[in-house]
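As you look at this complex, bear in mind that one protein chain is not there, while each of the others sits in place.
A and B are the chain letters, set down in written order, and residue numbers restart from 1 in every chain.
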Amino acid sequence: MELLANFALGLETAVTPTNLFFCFAGVFLGTFVGVIPGVGPLAAISMLFPITFYLEPTAALIMLAGIYYGTTYGGSTASILLNIPGATSSAVTCLDGYPMAKQGRAGVALFMTTIASFVGGSFGIIILSLFSPLIAEYALTFGPAEYFSLMVLGLIAASTIANASPSKGLAMVVFGMLIATVGTDSQSGVGRFTFGSMSLLEGFGISAMAMGLFGVGEILSSVGATRDAKIDSSSAKLLNMLPTKDDWRRSWAPGLRGSSIGSFIGALPGTGPSIAVFMAYAVEKRISKTPERFGTGAIEGLVAPETANNAADQTAFIPTLTLGIPGSATMALMLGALMIHGIQPGPTLIVEQPSLFWGLIMSFWIGNLLLLVLNLPLIGLWVRLLLIPYHYLYPAILVFLCIGAYSVRANPADVLIVLGFGFVGYAMRLADLPAAPLLLGFVLGPLVEMQFRRSMVLARGDVIDVISRPIAGTVLAISLAILVWTLVGAIVRYCHGRKDLNEPSTGK
Amino acid sequence: MRTIFGATLAATLSATVAFAQDSFPSGPVTIIVPYGTGGSTDTTARPLAIELEEIWGQPVIIENKPGAGSMIGTTEMTQAEPDGHTLLINTAAISTAPAIQSDLQYDPETDVTPISLLITSPYVLVGGAKVESTDFAGFIEEAQERPMFMATAGPGSSGHFMSELVIEAADLPADVIHFSGGGESMTNLMGGHADTYISTTASVMPYVNDGRAKALAVLAPERFELLPDVPSSGEAGVTGVDINGWVAVFGPGGMDPALVEQINDDFATAMASERMTEQLEQNFAVAGDLSPAEFREIYLRDLNTWEDLAATRGIGQ
Partner (left out) sequence: MLDRDYRDIVSGLGLTLTGSAAALYALSEYNIGTFSRMGPGMMPVSLGIILAVFGLVIAIPALSRRGEAAQLKLRPIVVMSISILSFALMIEKVGIVPAVFFTTVIATFSETQVPFAKALMLGAGMTLLTWSIFILGLGLPIASFDWSF
């Protein structure tokens, strides 16, 4: 089979000592950088980018890629242990990961995350290997109208990810969308809510915002309050890290679903893993028979986003390599690395540079395997991290957050943004307003607006034209159905509630 | 006695001055790149920095300061000392962005010293999957029957301004649609959602060479020597679109002209190196060879052209 021949070719390239070394260097670096809150893959890759000049293209790309998906493995660690996301896409991991840690199940959470990351990554690699050219072609048919409908689906489906009252959750989604309007309007070039500041013209960086909201907000809440002993040293033992049969049983389906969603969304040019993560979590919560467990330490709420994250990381290479279209800023860096070496990604890359393409894919396998082997023993180490008294830990975290925020574009204003959103995050915790929907609105809002306005330009103002496109129309119809179903469900529950109030209790 | 003393003094002073100029740079040089790491400007600046390090014998540091269509990095450069140790490498965006930027925090004429035109290439108009013509004249005809959508990398980008210029000059019934970057524009072109995209040769030729897009015209009075098979807009009778894209070096306002000349020469030497010539070839671009004064003319001319265009076409409303 041709595929096996390609795998063989790839292995040949990937298993050379140089490439193996750089693969290891990349994933090792990536894991540690990923754990540090505030310093995400973008920061790490930007910092290491100049080194790639001196390396061969294959080696350079293997290392950068290793850092990229490696940081996703490490990013969940901080989310679970500290309720502070290590990378923006790890924000959703906080929702169920941190409660698990508080219940003394930090080791289990970290273990499942590592396994989930491996499963998701492998799934993504399989898709990448088998379907790259097909997916690339198919992705081209997605125009603004199709993206618009997809983003609407994402908004509606995911608007109930928080456990708070629906009005609070929805209010936060809208608030997030409003905050995202700050900056240059993508369609007219006009600066909105910028008040003459150049730094605000780019809007709030999502990294700075997430770190402020989740990171500083968390620190402000925890500091000064009495903290219950989180764990004792026994939970660092190996036995206590292993998930129970029940955990495994509950996890395999969400894992598959998360991987699929992640693979699909990651492959679309222009969408990053963050969206995939939200969708995966939202889908799990909706499908679950016990949605109220989400947010309190449900293992499904951990596994689904984690598999989605890693799957999306891998399939994000599809548009990057086959079309030359980066799906995120990090992918743009990868492209840059390729172009420096004179390699032009595109449909002919697979044909003209098979050893590069397949060598890269095989190195993904190797890298994911290395990460699995590397991370499992480290779990004990990370859990021990929790034993450090918090009053030494939080200044360290604060410093990392500041450095991470600054390093994105070397602008001190980003550090101020972290502080500002720290206030907002703290205020929101005091007011019991959930932060995850805010992030969701912030990510999806501008996409919805941008794609809608573009679709309108292309349809010359005719909305019916937009809705009647096959893919767009179907997705919008599904969104509408979900919306109606949610509303009906809410009304039914409300009526039920009133009925129970009116009837005399039967003392059940 | 006094004459000898005076002569010695004069000789020493002039030697000091010459020494001061010869000893540029006297410390590390920072080159600000107002775009993210790995972007096309960055990938031009970094190898160039390596060449310059050899010429100058000092560390040359690249600082990425992206944002606001290159305006954040540009503004920061204008606030540095005009001693040549802080420079900026920017594309023609430095002439287009001010046209739609309200709250500009520097004066594009007095706070910026144009130093060296590094790279120049004509703008190429490429057509996407839905366009049937293969040359500009055919395209204009096709546009009359089916009004086109011209993709841009974003409002205020050079492609945006060029598209507006083309619409005006060729009287096309077309609409501009803004995407976020060249990559997204090309994706939509390939998918048939938009029809044309205008950018420099470096950005679009890879797609043309792959057969994913059609080079309909170079926007110049005559054909481009490196792309002999692509018709020119001049051939199709369209004038007024003859502006080239460029990448250039700038310094803060008020730099000493002799210093500017010297830096220009040093950059020219660096551009002539093997590493850079290879890159130019791959990108179908040509090294610039204008004097700083000549380049300043072009810079000012472009600034005015875009400002006028923004006013007439209502860009940035």
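Criterion: a contact is a pair of C-beta atoms (placed from the backbone, for glycine too) under 8 Å apart; a residue touches a chain by one contact, two chains touch by 3 or more.
Because the structure is a prediction, the values reported are computed rather than measured.
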Out of A:L110, A:M177, A:I261 or A:L440, the sole contact with the unshown chain comes from A:M177
With the full complex in mind, choose from A:A5, A:I287, A:A396 or A:A481 the residue touching the hidden chain. A:A396
Residue, one of A:L155, A:I219 or A:I261, that touches the chain absent here: A:I219
Which listed residue (A:K102, A:K168, A:R286 or A:H341) would be found touching the missing chain in the intact complex? A:K168
Mind pulling the chain A residues that touch the left-out chain? 44, 47-48, 50-51, 167-168, 170-171, 174-175, 177-178, 181, 185, 187-188, 190, 192-193, 216, 219-220, 223-225, 389, 391-392, 394-396, 398-400, 402-403, 406-407, 410, 412-413, 415-416, 418-419, 422-423, 426-427, 430-433, 445, 449, 452-453, 456, 461-463
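Operating definition for what follows: only the chains that are shown with their structure count from here on.
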What does chain B use to touch chain A in their complex? 36-40, 42-43, 46-47, 50, 62-69, 71-72, 75, 100, 102-103, 105, 149, 154-156, 175, 177-180, 183-184, 186-188, 190-194, 206-207, 210, 212, 278, 282, 315-317
In the complex, go through chain A and note every residue touching chain B. 46, 49-50, 53, 139-144, 184-191, 194, 196, 198-199, 201-202, 269-270, 319, 323-326, 329, 332-337, 339-340, 342, 344, 346-348, 409-411, 450, 454, 457-458, 460
